[in-house]
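With one protein chain withheld, the remaining protein chains of the complex are depicted in position.
When the chains are written out, they are named A, B and C in that same order, and each has its own residue count from 1.
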Amino acid sequence: MSRFSLGSDNHSGVHPLIWQALAEANVGHAPSYGTDEVTEQAMREFKTQFGSGVEAFFVFNGTAANVLCLRSLIESYEAVLCAETAHLHLDECGAPENAIGCKVLTVPTTDGKITPEQIEPFLIRGGDQHYAQPRIVSVTQCTEYGTCYSLAELRELREFTRKRNLLLHLDGARLVQAAAYLNCTLRELTADLAVDAVSFGGTKNGLLYGEAVLVFNEAAARKLKYLRKQYMQLPSKMRFLAAQFLTFFKDDLWRTIARETHDVAAYLETRLRDIPEMAVTQAVQANSVFARLPKDWVKPLRDHVFFYVWDESPGYLHNGQPTFEVRLMVSFDVKKADIDDFIECIQKIRGRAAGEAMT
Amino acid sequence: MSRFSLGSDNHSGVHPLIWQALAEANVGHAPSYGTDEVTEQAMREFKTQFGSGVEAFFVFNGTAANVLCLRSLIESYEAVLCAETAHLHLDECGAPENAIGCKVLTVPTTDGKITPEQIEPFLIRGGDQHYAQPRIVSVTQCTEYGTCYSLAELRELREFTRKRNLLLHLDGARLVQAAAYLNCTLRELTADLAVDAVSFGGTKNGLLYGEAVLVFNEAAARKLKYLRKQYMQLPSKMRFLAAQFLTFFKDDLWRTIARETHDVAAYLETRLRDIPEMAVTQAVQANSVFARLPKDWVKPLRDHVFFYVWDESPGYLHNGQPTFEVRLMVSFDVKKADIDDFIECIQKIRGRAAGEAMT
Amino acid sequence: MSRFSLGSDNHSGVHPLIWQALAEANVGHAPSYGTDEVTEQAMREFKTQFGSGVEAFFVFNGTAANVLCLRSLIESYEAVLCAETAHLHLDECGAPENAIGCKVLTVPTTDGKITPEQIEPFLIRGGDQHYAQPRIVSVTQCTEYGTCYSLAELRELREFTRKRNLLLHLDGARLVQAAAYLNCTLRELTADLAVDAVSFGGTKNGLLYGEAVLVFNEAAARKLKYLRKQYMQLPSKMRFLAAQFLTFFKDDLWRTIARETHDVAAYLETRLRDIPEMAVTQAVQANSVFARLPKDWVKPLRDHVFFYVWDESPGYLHNGQPTFEVRLMVSFDVKKADIDDFIECIQKIRGRAAGEAMT
Partner (left out) sequence: MSRFSLGSDNHSGVHPLIWQALAEANVGHAPSYGTDEVTEQAMREFKTQFGSGVEAFFVFNGTAANVLCLRSLIESYEAVLCAETAHLHLDECGAPENAIGCKVLTVPTTDGKITPEQIEPFLIRGGDQHYAQPRIVSVTQCTEYGTCYSLAELRELREFTRKRNLLLHLDGARLVQAAAYLNCTLRELTADLAVDAVSFGGTKNGLLYGEAVLVFNEAAARKLKYLRKQYMQLPSKMRFLAAQFLTFFKDDLWRTIARETHDVAAYLETRLRDIPEMAVTQAVQANSVFARLPKDWVKPLRDHVFFYVWDESPGYLHNGQPTFEVRLMVSFDVKKADIDDFIECIQKIRGRAAGEAMT
């Protein structure tokens, strides 16, 4: 355990207000599996936030949210299209393939986003029984690189997918980051864009645990009731998930959390730009900063504050030095003062390196 | 929400000591996915409790614990044998079939327990490729009827299954109830009996959420590392599961909880035996009482305290009256005074019924 | 290889007329995967035989026909109801569970047939997400015991299932036997009864290989195009399956084969009834005879003509002697003279047994 890290937004614990919500839910007995009053209230709140057409299903984690969104909408012989950097493809240990029996086809990207032009080449062999038929596009908003699709970009994707008879899914493990960055409501980012399903994340935004599968389609919702259970994702003490989300929505706590973490990330970016040996590699539109730093700095810096090396590929030189790309992820409880500490540590390493270079 | 109910041991919330453990875990940052110190400490504690051969994997719920135990041990063309009353068969919405692709074959039972003699007729067609090959026996300890296998009965099952080349799995959503009732250690109930896998339950025994898959077999453990993730059961903020279990084990909190709930259940049984219109239908060896009561009493009584009707089959008369079988389940926070209230309510309904009968 | 056996109707080879059809199809080149003229002609012929609403999909074997019928109609969280004697349950090595992820629930039976009354107790917990929802009834026509549902019985099942929102599937590996026995058309047995899907068998009725999945539902047909391929059942040289079925239908060859084998089975039954030590155990309504014979006769008789022991359970005495139940299955190429040989062999064994008994 450490006071803070830049490892991941799931390295932090539970936001104090969410914690209080859990405590308040922990009173007396309530029916299980979602028939309690708190859950009913939360279901109503989801309709307020995402429009009356939404049906929400709490699940335990993000892998499950993604898989159940897709499972409720496509057939095993259909294919999912997503960015080659998508969590869905790289970090679910084949959960979609295993649970749905479908193919996941990957679209090249440099910033985590994909465009109609990049999707187009995959839309071949329609009606050919030998070819898994592309049926749904899954985009991560904000992306795994901390970049956001603009509303215009999403609208373009929606129009394209509709024309090509494709569904649209948002992996929104950090959807609140995108809504805060774009300064829009959750509904404007989802129902108003007529997306078909959303994995709405809580755990990475200050909850103890819990995500929501959101669908806007009655047939999918009817299936999800049973699919959630069959895929082992039906929580018994559901009120505790509901209570967390109610507080998450109250007074737009989600937006406060997202804004604050983005502010801290933007501050980190600014400070990093002062360091000539480092290069920020992605636009900072959420709570993470991707940057290249001299390879030799990684170890001493990680001894101080944990973070992940994103790309160890050799050959990326910056100012003539071999570098590693790292991801610096800001959780709700990381403050600007923590960033100052981190920068100070970098400067020390830098000074030491300079000193060594002189000798 | 109600002050208490007899609905299920997942209708209650979180035990105060478990709550405190969660609060203490909610400090600073920790690595996710089980690489934190709290989880490492919990893993060591599992070895203390269940023997050094155990490998424990936290998962979100009981369905997942059961399914992953089996998935790690059998092939899709093999079959699971369990009691016809098993949760695994009746209440998982086909999760084992879906996740493993295997058959679940059901053995008749009256008290939730099964014997070698009852299993024997299923052990046919060995080596016949057309027939899903029986490979694992899953028994629930304590059973869905609140009955416990004795250590001798389990030993007999173990010997029988070993002879017949079958594995043995315990669905232990309420294993602690059985250990308390049998006055033995968790290890005596599991590792010392050389069972192959255990679903070790927390949620129904006062935890917020969390169960553990226990296996005693290296090959299964190697698989489980990935299977847990692929089957969408890898919690990110793992320290919170670990912290709960550490407290559950500390000073045998589990045993205290189990004993107290059994005491209350036994007290409930005693009080019910005073009511001639009712009949207790199963031995009370855990935290539940199964009883038949006059059909007409169900509604007014449930208006007061919630419980489940277990069997609505017509034709069961008790003292000449049509009856329903109900399950009365005692949670950690139900006290003898609550039982007194409940009995008082019964007596009122009884008096009213007697009055009506006289008029 | 032996001149004939009573083992199974898949122990025989290919009917001479079917063989000729294969030979005639083996000329020149044809497009693969079902786009050839012979297959198109066969598809039209299926509509003639089963009504214009049918869509037919050739597959390789009976397991696949059963599984794909069900896969196209139900969800993984739904359940199949079938007789406890159904091939689907006993002899597919868990293929339905594996391919569909669903539960198969078994209805007790003594003659291979099931009734609405027997199905009724399974229709519980509608809408309960924990319980795999019964959705389709699969009946085998003719049954694994060589008995046939009458048209009235099927109509009653159809009315019952429709009322209870259940689909109806026929496992028709030997459907032609039933149509011949009931003296009706294939359409009267299927489309006219508004069944939802049929596994229509060829292999056991004189074909080299090949079965057809028949569905009467556009949505299922659209899925099956891809499901057949994804489940590895799309034959490339499809013309050879089509050619066999065209000949099977031509001049009602199927009826001729079915009638002749039933005649021979009926003749066998008559001859067996003369033997006091034996007892025919099931009505002979297709091409098989189930009978009990003295346990000691099995080995010498099987040395002469192969057949399967169906039930080795001890304790069935006939005329005071321990017996085994055997299945005697008549293929298209078994003649009455073969039956005479078989009976002669029985009489020899009988005489020897009587001789031994006297000494």
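Here is the rule we go by: a contact is a pair of C-beta atoms (placed from the backbone, for glycine too) under 8 Å apart; a residue touches a chain by one contact, two chains touch by 3 or more.
Note that the coordinates shown come from a computational prediction; the quantities given were computed from them, not determined experimentally.
Undergrad: Which residue among C:Arg44, C:Arg162, C:Lys237 or C:Lys336 touches the omitted chain?
TA: The single option touching the absent chain is C:Lys237.
Undergrad: Of A:Glu92, A:Glu211 or A:Glu277, which one is in contact with the hidden chain?
TA: Answering carefully, the residue with contact to the hidden chain is A:Glu92.
Undergrad: Among B:Arg3, B:Arg44 or B:His130, which residue is in touch with the absent chain?
TA: For the chain that is not drawn, the touching residue is B:His130.
Undergrad: Kindly note down the residues of subunit C that lie in touch with the hidden chain.
TA: 1-5, 7-8, 10-14, 19, 22-23, 25-32, 36-38, 60-64, 67, 92-95, 98-99, 203-204, 208-209, 226, 229-237, 239-240, 306, 331, 333
Undergrad: Mind pulling the subunit A residues that touch the left-out chain?
TA: Counting over the whole complex, subunit A touches the hidden chain at residues 76-77, 79, 90-94, 97-99, 101-104, 129-132.
Undergrad: Can you name the residues of subunit B that touch the chain not displayed here?
TA: Subunit B touches the chain not shown through residues 33, 75-77, 101, 129-130, 132-133, 223, 225-230, 234.
One rule holds for everything that comes next: only the chains that are shown with their structure count from here on.
Undergrad: Sort the chain pairs by how many C-beta pairs are in contact and tell me the top one.
TA: Pair with the most C-beta pairs in contact: A-B.
Undergrad: So which chain is the furthest away from subunit C, centre to centre on CA atoms?
TA: In terms of C-alpha centroids, the chain at the greatest distance from subunit C is A.
Undergrad: What whole-number Å value describes the gap between the mean CA coordinates of subunit A and subunit C?
TA: Whole-Å distance between the two chain centres: 52.
Undergrad: Any idea how many Å lie between the Cα centroids of subunit A and subunit B?
TA: 35
Undergrad: Show the residues in subunit A shared as contacts by 2 or more other chains, in ascending order.
TA: Correct list: 226, 229-230, 234.
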